[in-house]
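Partial view: only certain chains, each at its native spot in the assembly.
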């Protein structure tokens, strides 16, 4: 009786839907192709004027000098400094928050705190920029007088604070979706909450956690305003976090909102930097995927 | 009326259980009430459990068997909004007292659940999880524990060649036996079993039942079961639950051959198989 | 015969419990860090901006005079932007996640798409601006409209939604799917009626994070060519507009001290909008959240 | 207060515009330095012509020219004259344009409030301070009686119009001291100089005049005695060489074809001086605006 009710339309849906969904998935690919195309032509013009070898081997980034030097390394170093500092802040704090919320906090606490933290992720980055410059930097300068007005430390920490809710929130979801029965199994063996969490729940949720970290760090790499406001704009190669830096993104903003003439080599350099950044995140993501797959094999 | 009978029960016990009644008491439950929010799930439970005995808890679905057995190792606390009154003494200390550390309790009191719940790890890692968290690191001892526990749970032969594969590749029955092995690995004092064989085939069930008989020499076992034959076969005492109350608690022989309460008799005779 | 030394185990117990308690404290402190930062931020912004926040501020357009400057165009503009971004990014994001988790075979195309998505998450927003300018503004001739900016922004936040939705869908237990298939439900019915409802909390988390980002972004819109000053309201998605963070950015870079207070008031408005949006999502999320 | 209305020479024009209600769009984009002037002009213009939708972007001088070249905008605001590369591209695309001057921005050299010894500098001393010589610079290197302490430099970002102008007239295209702290945001520089006792920095006049109580301004001696940057000295050209003009570029085709663009451009020229003053810049001498008006008249024909 029920079978007869089936309409032809439904069968067609089953064929159409996957194709539609495939199209939506393909949009991300089109976006990437679009980005590459947008970047590549201007990048070619740039490399027509500046040798690609110099770009990667030269240790100085001085595009505005009378004898300009285009060595991307200092910008990469600046970006890495920010990313590492942000990771050092965001990963432990974010994971600890996720664990606290999913394993220790009462349902009520959880429901209150999680959305509050998510507000942190939505504060305009320019607000964070001034927060870093006018609050975090002075506090840090009280602690370490040798710290410059513009430095890598303060924006790094603030970028960490900005991406922390992303890790906390997404990891918390991953932890919560580990079945309750698995936790019960561990508790019943006399495991403490900590032991249950670290040895059973966390590994079971590892793919979600790694995904959240990669996502957050990608955002740290791509972050612009905080770094431009509080990090200064002096590209350098030193490993020192107390002095002024410049990141790849900050350079792109500097030029694209600045005075550089359209058609000048400087103008095209932002596309070359953008392309480098793109490749940089690509490599990092491939690496993260590899690591996450390795993790998963264990379980 | 139930209460009156409960109060008489010690006398009945001594009459019927004979030597067993002289053993030490592991658990003493008195006036235990439990609510899930508004739902009064356990009503004034009074039950004593004895060392080196198998105590069976039977009763229809939803009568509170799982609830009660989970209270014995305070797993029930994981459900939000649960309230208890009364007391449960384990080895003379009230476990419902919040100063009693649940981790201590659960190290003494192992548990096997109704639905198999292996960790998403290898078979080996599942078994050594307990010993490892309790501080055993010696690889040789761990290997021995794994073999002994898996043999104890009658699953060694099936998995000995794939100890490092994921436990989720096992069939339902195999998973449950693995969970039993995991519990045995911490060598507990009491083992709580919530319908441990409901997912097992008869041969494995038989092995587990034999194992229970074996284990009771050293441990005390409390088992929830639907299977009245199982209760009759392996337990020394049986408690019959109905709607959150203990209707009758007595020596297993008495319960099955000569129940005191009409409801017990009705339930027993509705049996089959 | 006993392999486990009970007294040894008992001796270790206090230390284990202590570690547990200490870690619990640490986890709690970590949670407080976030809350504390938020509190400091809010305190600073509110004390600075509350004086400028009044009815006129909400009803006026931007002005060169701090006391007359208002946020109307930017506030309405941000709301328009969300009206485009929310449905487009959720539809595309969840659609992609469903495709990847439920339909995609394990082959190189799928892997390629996945790598693509996580990579897009790291592309700086300004690059999306360049893309939006080339594709939406110029090639599709959408001009500097709400639609063009909204589509650009949707692409920008898409990866966050996809990744969150994928995780949420993956976490739905297999036996729920089996139960549905077992009754003759088609794959799409199963996804729509069983998988998605169970995955909604996780999807919404991604949605909140994504929209929060979209509402606070400036750089790509500047590149797309969205003006900073406008003294009229958009009527359709094809009109041009401006948004809160651009207006705020503009005010913070003014030399006059009074504009800093106006900027703070603008931030308060943005935060209120943000919290309002989050609350809606959180209410839906809490309604659906269940531990299996 | 309304603008144009208290300027008798413009009143005729203004009335004519008011009686003739226009419609359509005027799209302007470009320099963030010019933005406040353009915003003020647009604000006033829309009070007289509510149906003309004027939008003002702020994507930088370079970004503004890029859109201008692509034909996206009617006016491109700039904090420097059009560059060779840009005018080549404009020719290539066949975009004819007219340059209009809007106002002056005076660059102010400032030090920390607690700096007791510094009052004025000569242009040579400025060069000695700011041009890199590979060594760490101390105050005593400039004048021996000054303290033997390291100087901290604060400068606008290399890609800003302010830097560009400073680079041209002071540095003469030689590299700036390497350890200078650069920022794109002038407010950030104010913070830096305010918080650093041995700081010296420069930025737009408006940022100094709004923060007079927090900063110490340095007079510049260009051979004719020390001159402090003030409204008058900048307008008269006495404060030299550190004041630069701000521009807008209008597409000839837009003026010829779009009535509202022509009308708006005229309004810009008539009101730029006064409105520039209001937002912190300095107006040009009257004859400069008259020259621009004449240029515009030519185009409208």
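Going in written order, the chains are labelled A, B, C and D, and every chain counts its residues from 1.
Here is the rule we go by: a residue touches a chain if its C-beta (ideal position, glycine included) is under 8 Å from a C-beta of that chain, and two chains touch if they have at least 3 such contacts.
Not measured: the values here are computed from a predicted model.
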> What is the chain count formula for the full complex in this file, using the labels shown?
Replying inline: A x1, B x2, C x1, D x1
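In this section, only the chains that are shown with their structure count from here on.
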> Stepping chain to touching chain, what's the minimum from chain C to chain D?
Replying inline: 1
>> Farthest chain from chain C, going by the mean of C-alpha atoms per chain?
In response: B
> Any idea how many Å lie between the Cα centroids of chain A and chain C?
Replying inline: 14
> In angstrom, rounded to a whole number, how far apart do the mean CA points of chain B and chain D lie?
Replying inline: 83
> Which residues of chain D are in contact with two or more other chains?
Replying inline: 32, 58-59, 63, 185
> Could you say which residues in chain A touch two or more other chains, in rising order?
Replying inline: 179-180, 192, 195, 253, 256-257
> Among line, ring, star, complete and other, which one matches the pattern of chain touches?
Replying inline: other
>> Taking the top-of-page definition of touch, could you list the pairs of chains it picks out?
In response: A-B, A-C, A-D, B-C, C-D
> Any idea which chain B residues touch chain C in the complex?
Replying inline: 101, 103-104, 107, 131, 133-136, 141, 144-145, 148, 186-187
> Given the complex with chain C, which residues does chain A contribute to the contact?
Replying inline: 2, 10, 13-14, 17-18, 20-22, 24-29, 31-32, 34-35, 37-39, 92-93, 96-97, 99-101, 104-105, 111, 113-127, 130-131, 135, 161, 164-166, 168-170, 173-174, 176-177, 179-180, 192-195, 207-208, 211-212, 214-215, 217-219, 221-225, 248-249, 252-253, 256-257, 274, 277-278, 280-282, 284-286, 288-289
> Where on chain D does chain A make contact in their complex?
Replying inline: 31-32, 58-63, 65-66, 69, 79-80, 82-86, 88-89, 152, 154, 157-161, 163-164, 167, 173-175, 179-185, 188, 191-192, 195-196
